[in-house]
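Heads up, this is only part of the complex; the chains shown haven't been moved.
Order of writing sets the labels: A and B. Residues in every chain begin at 1.
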Amino acid sequence: MCRWIAYRGETIPLEQYVTAPAHSLVVQSQRALESTASTNGDGFGLGWYGEHSEPGLYREVRPAWSDENLRYLCRHIRSHLYFAHVRASTGTPVTRPNCHPFACGRWLFMHNGLIGSWSRIRRQVESLIPDELYGSRVGTTDSEAVFLAILGAGVDKDPIGATAKVLSALTEMVSEKGHKEPLRFTAALTNGSDLYAFRYAANDNANTLYYRESAGNVVVVSEPLDSEHGNWKPVPPGAVLTARPGEAVSLEPFLSQRQIAAE
Amino acid sequence: MCRWIAYRGETIPLEQYVTAPAHSLVVQSQRALESTASTNGDGFGLGWYGEHSEPGLYREVRPAWSDENLRYLCRHIRSHLYFAHVRASTGTPVTRPNCHPFACGRWLFMHNGLIGSWSRIRRQVESLIPDELYGSRVGTTDSEAVFLAILGAGVDKDPIGATAKVLSALTEMVSEKGHKEPLRFTAALTNGSDLYAFRYAANDNANTLYYRESAGNVVVVSEPLDSEHGNWKPVPPGAVLTARPGEAVSLEPFLSQRQIAAE
C-alpha cells in the first residue's frame, strides 16, 4: 500500500524528512502504522528538483532500510521540492521502472493506492495515454499509466482538472457493470513549482493523508513522521491540497464520492 | 543484440553448453564475435523443463559473467530441453521481466533481434496480444509482446503457422508507408517437447544462427560454442528449424523475404 512524503519550501537536505525523523519514511518502510501492509520493502524512490527544470530520480528495488546509497544521497542532496516513496507492491513486479516517483519532462508523480480489477481494465486505462506519451511508459504499474494519462489530459493548463478527468474515467471503469471494485488514489503531483496532493477513493475508504505547514514550508505524508500528532492535519477524503510558492496551503473538494455517485 | 542457445536431447546438466565450452554463452556475454554488440551484459536468463509441464525460469539483471548463482544452477540443474540467453538491450530497461526467456503456461520463448521503429508501432504490436493473454505481459520489451502475440495466434495447433502470421503482420508494420524499418527475428520457441528455431529478417540481413546435431541431440546457437566451425551448420535466412523427439532435425522455408516482397 506504499508510504510517501512530499515536501515544498525552503531548500533543505532530503534527510530532514526521509531518514532523520523518529518515524521517518525509512522507518515506515519496515514498520508502517496506518497501512494494511506494515512492510513497504518492494523498492523505493526519490525525486527532487534542483537547478534543472526536470527532476532528478533515484529508484532502487531493494528495501529502503538497508540501502546505504539512500542515506548518502539524502544527506548530500538539497532541494526545495522533493518526493520520497517506499513501495508495497500490489502485484506488479519489483523493478526500478515500477518504483515511484515517476518523472516525465518537468512533471513528477507518486501514488499510494489501488485500482481494483487492474488486470481486467489495464488496457482501458492504458488507452487513456495519448500516443505521444506512450513511449514514456517504461514500467507496467497502474500508477505510471494513471500519471501518463493525467499528463495527456491537459496537465500543463489545469493540473487538478486533468487529474479529475482521469480519476472520473477510472471511477467509471471500476464501477461499470456492477463490479464496484475499489479505487484508492492518494497521490502527489508537481511541475517543480506547485505541489498538488490528492486524497480520493471510490467504492472504498480513502487511504490516510496528512500535512504540516509552517513558515511557508509544507510536508505532506501518508502518516505522521513523529508522535506529535497534533501538528499533523488530515487532508479530508475527496480533497486536493495545493501548495504554491508564496501562497498558503489550500484545500478544495476533489471528485467527492457523492459527486461521483450522482453522475 | 543478444546471444542465445537452445538445447533438446538427452537429459544433461545445463553447464554442458552454458558455462563449460571454450566459447560458452557466458564467455559470449563478455566477448561475442558475430554480433554488433560485443558485450551482452544487460541481464540474462535460463529456462528449462524438468518434471513439470511448465518450465523453470531464472532471470537476473546482472551480467552473466559475474553471477555466482548461474554457475551453481548450471552445474546442478539437468534438463532435456533448455534455453539460455544473454541480453544486450536495444533500449528497454534492464529489469528481470525484460530478460529472456519468457514463459507462459508450458511455452518458452527467446529472441535475438530488433523491431525497427518500436516506439512508433509498439501499440500496434501490443494490440496483437489477445485480452486473455495481456495480463501475462509483465515487461515492456518488443520480444515479450511478439511472444504473447504468437501464443494468441494459435500456437497450440500450429506453432510455425502462428509465428508466421505474427511475423507477417510485423513485416507489414515496419514496411508500411515506405518506412522500410529493419525487422530481425532470430528466435527459439518450445512447448517443452518440440523445439522451433527461426531465422528471419525483413528490410535487413538476418542475424546469425547455427546448429549442431548428433545422436538425436540438437543445439541451436547464435554463434558456435567452439572453434570447430565445421561442426556447426548455419540455419539459412528465412528458415525454421524443427526438432521433435525421435525425429531428425528438419529445416523449412519461413516467410522468405521474397515471399514477403511478393505479398
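Convention: a contact is a pair of C-beta atoms (placed from the backbone, for glycine too) under 8 Å apart; a residue touches a chain by one contact, two chains touch by 3 or more.
Predicted model, so just to flag it, every value in this text is computed and none were measured.
Depicted are 2 of the identical subunits; the complete assembly encoded in this structure file consists of 4 such copies.
Simple rule for what comes next: only the chains that are shown with their structure count from here on.
Subunit B has its Cα centroid 38 Å from the Cα centroid of subunit A.
Of all residues in subunit A, those touching subunit B in their complex are 92-93, 95-97, 119, 122-123, 131, 134-135, 137-140.
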